[in-house]
Structure formats: structure tokens, C-alpha cells
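Sharing a structure with you now.
Yeah, one chain of the complex is gone here, protein chain that is, but the others are all in their spots.
Let's turn to chain A:
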Amino acid sequence: MLATRSMLKTVAQKLDIVHWSPSSHTAPSDPAVRTAMFKNTSAVAPMGLRHFNASRPSMEQSPAAESELLRQQRKVRPVSPHLEIYQPQITWYLSGIHRITGCAIGAGFYAGALAYLAGPAVGIQFDTAAIISAVGAAPIAAKVAAKTIIGAPFVFHSLNGIRHLVWDATKFIDIKDVYKTGYAVLGGTLVGTLYLASL
């Protein structure tokens, strides 16, 4: 955003700068004088904060109302296409899949634990033996399919999670290494899923 005069004037006003004028093109180099020009800097805002007006200075309201106005404006603002137009890359595809698989497995785990707790209250039999016998009685194709559908996200999320931890240790953070580890995770997911589905 360009530092237009109106915005600068707004910033200057709000920081209570007494001697600022639109025609002065430089600020004094002496830090003490510079700080002295801004009254109540710490109470108003720490240095370097940028302020945005939701409404014109003459129509401004309380901070809370201004925030609310800004929020309402943003709700109806159009959003530029982002996910639709960005070039498919292994970087953000794997990142998205990491989050999706994590949420899916997490939701499943939570649902299972909560169902186990709530089962007796609702009256549904959530007994271990019942589950295992029900699973065992299913056709083999359904069992293999279920193991693939559950195992693949789990293996991927685990391997990619290790990849994330490796990044946190500041290793393999070059783009070439990111791609290498990404492909390694995908290969490991394939192998791991095949192994789990075969059990």
C-alpha cells in the first residue's frame, strides 16, 4: 500500500506528532529527537505498528466498533483465487494432505473414544468383542479395503510427521531436499500401506 499523504497524516495525527508537516520529507536522524516527536508512543502503539482505518478519520468510532466495521467489510470482500490457480507442487499438496489425513484420523480416534464412553448411556453395544467379531465376519475384500483406507492416511501422516520433525531440526530444508524427502514419504506410504493391508 502506498504511503499516501492522507495515510501518513492519519498516522501522524494518531501518534500525536506535533510538528509533522506534509512538506517535511525527512525525519531527524537523532533518535532522541525522533522519539520525542511521538508523544505517548508506548501507550499508543509500539514502534513499527501499522494502522489501518476502516472509516475516514472524520467518521471514526471507538476501536471496538472500528474492528467490527472492518470485520463486516472483510466478510463481503471478494477473495482472489488462490488454491484454484497455484501451480500444483509437491510442497503444498503434501502439506494439505498432511492436514487432511491428520484431521481424518484424529476425528476417527475421537469419535471412537467418545462412542465408547457414550455407548452405555445411549444403549448401543460398544463392546470390544462385538466389534472384533463384526469385523471378522466381514468379507475379505471389505477388510482389505478398510485396512487400505485406514492405513494409508495413517502411514502417510506418520512419515510426513517425521519429515516435519526433521525440518524442525533444520535438516533437509533445501528445496531439492524437500522434494527428495517428499518423494521418499510417498514411496514409504505405498510400502507401508501395502504391508498394513496384507496383515
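The working rule: contacts are C-beta pairs under 8 Å (C-beta built on N, C-alpha and C of every residue); 3 or more make two chains touch, one makes a residue touch a chain; residues count from 1.
Convention: contacts and distances are computed from a predicted model.
Per the UniProt record, the absent chain's protein name among "Succinate dehydrogenase [ubiquinone] cytochrome b small subunit", "Two-component response regulator ORR21", "Transmembrane channel-like protein" or "Protein Dr1 homolog isoform X1" is "Succinate dehydrogenase [ubiquinone] cytochrome b small subunit". Residue in contact with the omitted chain (choice from A:I124, A:I149 or A:L165): A:L165. Contact residues of chain A toward the unshown chain are 2-3, 5, 8, 10-17, 20, 24-27, 29, 31, 34-35, 38, 40, 42-54, 57, 60-63, 65-67, 70-71, 74-75, 99, 102-103, 106, 109-110, 113-114, 116-117, 128, 131-133, 135-136, 143, 147, 158, 161-162, 164-165, 168, 196, 199.
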